[in-house]
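Below is one structure. I have some questions about it.
Only one protein chain is missing; all other protein chains are in place.
Up next is chain A:
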Amino acid sequence: MLFFLYFKDLVGQEVTVELKNDLAIRGTLHSVDQYLNIKLENTRVVDQDKYPHMLSVRNCFIRGSVVRYVQLPPDGVDVDLLHDAARREARGG
């Protein structure tokens, strides 16, 4: 629940999603759901030449189960807030 709420706050930010198949996609976070499925807009693939089939894809839905990393802008994270939220979740959950 915690990361779902956290990503909801990040909607609108530029992120890079790295998938388990090594594909990395940069785009604007459009939405997220409870499974941490991600929808990105204005997408471009990091290594475009290696993935020619992705050339005309501008929006995509990424299944949460295939995400390895979500790379965030360094100033997009309030680490202390996250820290507190995690502590609260650990205590309550």
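We take it that a residue touches a chain if its C-beta (ideal position, glycine included) is under 8 Å from a C-beta of that chain, and two chains touch if they have at least 3 such contacts; residues count from 1.
In the analysis below, contacts and distances are computed from a predicted model.
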{"item": "Record-based protein name (UniProt) of the chain missing from this complex, from \"Cell cycle control protein\", \"Glycine cleavage system H protein\", \"U6 snRNA-associated Sm-like protein LSm1\" or \"phenylalanine--tRNA ligase\"", "value": "\"U6 snRNA-associated Sm-like protein LSm1\""}
{"item": "Where the unshown chain meets chain A, residue by residue", "value": "19, 21, 23, 25, 30-33, 35, 37-39, 43, 52-63, 65-66"}
